[in-house]
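One chain of protein is taken out of this complex; the other chains stay put.
To keep things simple, chains are lettered A and B as they appear, and every chain counts its residues starting from 1.
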């Protein structure tokens, strides 16, 4: 059978199987086994456990559970509340100050956690009830947190950047740095929109509700110190010659656990277990998808589908920006349905040769890809952040959350356009810190 | 019929070209045989190729044989410090009773060699030149291969294990002081941007790694006589090309490093002997201890003129 046609068949089967409610990882295994069995013979199934094990046999992957532990342990303490409180006290006079401080807290938290749902949960637990109490519309409260939470995978550390780095053999340190400026850009856009919409609504209740004295403003600052210490420590370990990015994750995880136990007195074993349970659940979920996606890409490669698609696109003589636009639409649609790691692992091997041939920088592309995945995190049917918001505020309807996040999706699309116009936004910092791109 | 060949290198690498020559020759022979090459680990990861090969789940691979040292300890002799002196010596190695013994072990795993070939490598370091064992104490080093780790640890270096793709960043951030790998890896990972001195494989070289093109034996035997002939003819042509290119790569790597302002150091006959003495006490000894028939195999390898 023609590999391209076979590819279409795989795509349809995958969509059908995944929509049936089977878990994503198992669905990928089922589709892989089915196609290997029919088109490659019975014996090729023998290799599946070996390949699955092999995909996990990678030191860099270890950083995923570690960066998740970092976020989860801090999220379990009062630390998030302190951070949130501090930003609130300083920004209270700004119209829409509460949304702005929530977004700021999301950004700072994202710098400590590799995962978006964790970021969303940590800030949302305090942020959403507080905003609703102060009279912000439900849509703004839920939407801003859902969107702010997505920064978890753009601002380093980032689970998806690690996965992209492994799939494409790019430097993970460089990828992390590439996410910083676009992350700040997105925070800026999110904040600008929040300020504008609050100002336009003219809702007096939203404006500076109470005011804080300077004493109150300063006394909270020391409580934010552990955060800054962790972020500084991780950055120093990673770029100061102590450890590779993957090793840094372990240092960060240990530091965060220690801070949670010692400074925030999280020494009740039951509370500690909650931290470990949540980290284990998210890590195992992600790592199993990675392993299953590995088997899936073995199937694609073995049936020559990957190669045929890359060849076919190579023969298409289209403008590179039309190509980039098409790729973005494809990624967006894939992101609607699949969790980010699955999209990256299945798409990267096919897309990377196309991207580099068309003269795009793979590090820059990682950022564009990540922002696409961020949009997927706040869109149905698989929007991990939506589930988190739903868990925090079950009485806000999905429709309200979605309408609330829509303007922030527009901000992300704008960010992608800006990145296309000014690629330096992504590549400048890694080049400045680590030397010109290789 | 169709054969699937998997390897870990990019399409610009000499080892891909070796595979490509065989594939092209077989296609040109018009014997109803096609070799599909899967480069850059696009089918199987580097270290996961040998096991499927032995079970007939993969047809062909270009593989550093020592990667399978965990399954057949004898293969560790194909990446042993000081066993091979230069490329002509390596070529004689391929024709020797030693290689016959290794091929016999492969046959036991249902594997056969189509194209023999050795590639050489050297040392590079951030702050000094490495030519002799006395240069090693205290250096955080990443060595390519178990036997080299044992020898360098014996010289007083500290061994850090990591993937070769991590070496550049580890050198840049100061996690690593020195690295030992193949000439082509030195160039393709742009290590010259991070080091001050390079000791390439020259008249004397320590690091030679056997990286043959392997095939499933029963798969080969299942082919028609014409197909087998075409494969063997292609392999012969590829082997000559491989030896030629292997010699060129060392010189090219030295040139690239020197162009980038890296000092080039050379190993003397004395240095080579010092390393070899050290290797005898460390890696050779460990090899003999853990390998059935180890001493006999080692003697066979050492007896190649």
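In the analysis below, contacts are C-beta pairs under 8 Å (C-beta built on N, C-alpha and C of every residue); 3 or more make two chains touch, one makes a residue touch a chain.
Criterion: contacts and distances are computed from a predicted model.
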* To do: Name the absent chain as its UniProt record does, using one of the following: "Transketolase", "TRAP transporter small permease protein", "3-oxoacyl-[acyl-carrier-protein] reductase" or "1,2-phenylacetyl-CoA monooxygenase, subunit B".
  => "TRAP transporter small permease protein"
* Asked: Of the listed residues A:147, A:161 or A:251, which contacts the missing chain in the full complex?
  -> A:251
* Which listed residue (A:24, A:87 or A:327) would be found touching the missing chain in the intact complex? -> A:24
* Which of A:171, A:279, A:372 or A:405 touches the chain that is not shown? -> A:279
* Asked: Of the residues B:17, B:47, B:229 or B:280, which one touches the chain left out of the display?
  -> B:47
* By the contact definition given up top, give the residues of chain A that touch the hidden chain. => 18-27, 29-30, 33, 45-50, 52-53, 56-59, 61-62, 65-66, 69, 117, 242-243, 247, 249-251, 253-254, 257, 273, 276-277, 279-285, 287-289, 291, 337-339, 380-382, 384, 386-388, 390-392, 398
* **Absent chain, residues of chain B that touch it** => 47, 51, 66-71, 76, 138, 140, 146, 149-150, 153, 157-162, 175, 290
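Throughout what follows, only the chains that are shown with their structure count from here on.
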* Structure fact -> The answer for chain B against chain A in the complex is residues 4, 36, 38, 42-45, 47-48, 51-52, 55-57, 162-163, 165-166, 168-170, 172-175, 190, 193
* Quick one: in the complex, what on chain A touches chain B? -> 43-44, 46-47, 50-51, 54-55, 57, 59, 169, 171, 173, 238-245, 298, 301-302, 304, 306-307, 349, 434-435, 438
